[in-house]
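Below is one structure, written out as structure tokens; comments come after it.
With one protein chain held back, the other chains of the complex are shown just where they sit.
Chain lettering (A and B) follows the sequence in which the chains are written, and residue indices restart at 1 in each chain.
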Amino acid sequence: MGKIKYHMLVCGGTGCHASQSDQILKKFETLIHDRGLENEVQVIKTGCFGFCEKGPIVKMMPDNTFYTKVKLDDCEEILEEHIIKGRKVTRLLYENPETGEHVSDSKHMEFYKKQIRIALRNCGFINPENIEEYIARDGYQALGKVLTELSPEATIEIMKKSGLRGRGGGGFPTGLKWEITRAVKSDQKYVVCNADEGDPGAFMDRSVLEGDPHSVLEAMAINGYCTGADKGLVYIRAEYPLAVERLKIAMKQAREYGLLGKNILGTGFNFDVEIRYGAGAFVCGEETALIHSMEGLRGEPTVKPPFPSESGYLGKPTNVNNVETYANVPVIINKGADWFAKIGTERSKGTKVFALAGKINNVGLIEVPMGITLREVIYEIGGGIKNDKEFKAVQTGGPSGGMLTVKDLDTPIDYDNLIAAGSMMGSGGMIVMDENDCMVAMAKFYLQFTVEESCGKCSPCRIGNKRLYEMLEKITQGNGTPEDLDKLRNLSQVIKDTSLCGLGQSSPNPVLSSLNNFYDEYMEHVNLKKCRAGKCKSLMQYIINAENCIGCTLCARNCPVNAITGERKQVHLIDQEKCIKCGACMEKCKFNAIYIK
Amino acid sequence: MAKIKLSEKKLEELKAVCKSFNNEKGELINVLHKAQGIFGYLPAEVQEVISKELNVSVAHVYGIVTFYSFFTMTPKGEHPVSICLGTACYVRGAEKVLEEFKRVLKIQVGETTPDGKFSLSCLRCVGACGLAPVVLVGEKVYGRVSPDGVKDIVAEYNS
Partner (left out) sequence: MEMVKLTIDGKPVEVEKGTTILKAAKTVGIDIPTLCFFELKDMSIENRPGGCRVCVVEVKGRRNLAPACTTIVMQGMEVNTRNIRVLNARRTVLELILSDHPAECLTCAKSGNCELQSLAQQLGVREIPFQGEQSTYRKDTSPAIIRDIDKCIMCRRCEMMCNDVQTVGALSAVNRGFMAVVAPAFEMNLEKSPCTYCGQCVSVCPTGALTEVDHSRNVINALADPTKTVVVQTAPAVRAALGEEFGLAPGTLVTGKMVAALRRLGFNYVFDTDFAADLTIMEEGSELLDRLTRYLKGDKSVKLPILTSCCPGWVNFFEHNFPDMLDIPSTAKSPQQMFGPIAKEYFGKKLGVDRKNLIVVSIMPCLAKKYECQREEFKVNGDPDVNFSLSTRELGHLIKQANIDFNSLPDEDFDDPLGESTGASVIFGNTGGVIEAACRTAYELYTGKKLEKVEFEELRGMEGIRHATIDFDGLPLNIGIAHGLGNARKLLEDIQAGRNHFHAIEIMACPGGCIGGGGQPYHHGDSMILKQRAAALYREDAGKPIRKSHENPFIIELYKEFLGKPLSEKSHHLLHTHYFDKSAGVFVEE
């Protein structure tokens, strides 16, 4: 890379990809070619930078200039100004919302300041399609170290000492899991990477695989060495074409470099990886269901024990870990268990990746140390609530998690605290809600998801969640009674208590946590037939305030069902019978004349 | 169920796919993925052929096809429209966008317009939460879609 003066890192994560980052990359390449700068400037497509809100992102190295919301039309200017004239394109720099100052280096942005990147260490730094860039950042060094210097037992000891717990949701100690699988005697064992991320509103695993696939492959090989498996399987959503593509490229390159396959690094250790595709079933995140799906069966979970570590894929001992868990492994081996264990809280070590989304200013992928508070995440990293609305709740753990409120803002985030607060870590979805979100409707949203995703095997999950959903529907339609709230609570408890797998055992969490934290709102729905957030259509009416209406007819022209009548320059009226409560009128009204009752 | 004749060429392609997986039962889901790639959907005939090739019962194949939401037995439209109903998109108003698509296209989720041009489906999180709410038409991603913008998106494909 001798003569190269500039590296342009273009984000190829899904969010930026969706905003044409691919075309931007091509445009840069063409422009560079046209100017004959190939030897000085290199364009690299990286994985997700995390700051999706400001995408597409282009980062200039070595000066760390971080351009945001880059459009195709901006490419020429960036090249002309930044590269040729050496002047930053100020208008594309991040603007500190507080001070209005332009910030050029990402490490000075609030969004990045509190983050510690372990699992995401390479995302946004390297070209995921080039193994050499991974190797240049200590890639496969951990595998080499393990194979040449450490016994499987010693490696497992490091993992145990590091305190790493499963990042897929359950939080089971990773080293212990490996040790259990290692202890089972068998002629064949498997290690599996669970990349069937199904939480609606989470894209951590996808981003790691898209941004740094080799870290997962390396960790799987280390896992194979420790547990005694020579075969790894990545179970990945078929809906993640980019991740699949990059994983395939990474596997091919790793094989070419002798880092997968027979006799790895000449140590006699054999290990290779295959891809298995999920086909759209959230329950397949559960490890027994995942294994059945890999076997070509319906992804129904089975009762544990036997655990996969005893009898898993094809009846053989199988160790299942999730993508983010794997992504931590090489760093732990390289930097040591003590280094890792210094980060985080007493029982939750290291960092956690969250997909921060919802009513928040800085939507994106973040990695924070365990023990950080929700307040720091939401107000510092996340930049606070969008449009200066009031914070109401944050949901962690997706449909399995609970809604946390203002009172939880200063709770340090770790596995145990989240459970104590009625939620869970889950895989890392973190959805922020504001005053305009109805908590009953949110609970209903999650239940609808669970009802659609329940496999149907056990009765509490198959029928119970449906009944929960129906009761919530009844309440949001204004037909609920106070007794329904007791029924909701009891049924939720029984579903948790009796369901076969983790899906059903956690599916009532959104109901229970919202009942606990927002009981008033439920009571309002039930007793006053009122939805304070204005989300439950059956409980609200759009009304035209005669004082403000000037009769501009804009609302009437935009009403999709012609429910608004009124002569020009006369006060308009909404026919409540016809109104479908889409809200188009209110959005269009320039005179604040429409309100919700 | 209407009887659909499979083209000889595609049928051979399907059998070759089965063979490439050594006609192994355990590869059923992989085979179905490929089959859906060939035919665009998984009609009963295709499932019967796969059942024969892999030596599993048709009922079993059907049991798999109906379990996984990725598999479909109805042909998708020329331009499949998918609305992300992940939580991030939901709290940013994806439901209204969905309603508008239903209204404009005059079809329900899971249906295809009579002219075969559009089909409508929902999906969960495409990982572009920064752009919420997100709509996919084919491979193309539309971000920050408002109900107002729906007509324009549809119009793009109607010319």
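We adopt the following convention: a contact is a pair of C-beta atoms (placed from the backbone, for glycine too) under 8 Å apart; a residue touches a chain by one contact, two chains touch by 3 or more.
From a predicted model like this one, the values you see are computed outputs, not experimental measurements.
Asks: Out of all the chains shown, which come into contact with the hidden one?
Replies: Counting the whole assembly, the omitted chain is in touch with A, B.
Asks: For the full complex, which residue in A:319, A:454, A:476 or A:509 touches the chain that was left out?
Replies: Only one listed residue reaches the unshown chain, and that is A:454.
Asks: Check the options A:141, A:302 or A:477 and report the residue that touches the missing chain.
Replies: Looking across A:141, A:302 or A:477, the contact with the absent chain belongs to A:302.
Asks: So that we can see where the missing chain sits, which residues of subunit B does it touch?
Replies: 1, 3-4, 6, 43-45, 47-49, 51-52, 56-63, 66-67, 69
Asks: For subunit A, which residues lie in contact with the unshown chain of the complex?
Replies: 281, 298, 300, 302-303, 305, 451-460, 462-464, 466-467, 470, 487, 490-491, 494, 496-500, 505
Quick note on the criterion: only the chains that are shown with their structure count from here on.
Asks: Taking each chain's centre as its mean C-alpha position, how far apart are subunit A and subunit B in Å?
Replies: 23
Asks: Which residues of subunit B touch subunit A in the complex?
Replies: Within the complex, subunit B contacts subunit A at residues 24-30, 32-33, 63-64, 67-71, 85-92, 96, 99-100, 103, 123-132, 134, 141, 143, 147-148.
Asks: In their shared complex, at which residues does subunit A touch subunit B?
Replies: 13-15, 17-19, 52-55, 198-203, 206-207, 238-240, 276-282, 293-299, 314, 355, 357-359, 363-364, 395, 398, 429, 431, 433, 437, 442, 445-446, 449, 452, 455, 560, 582-584
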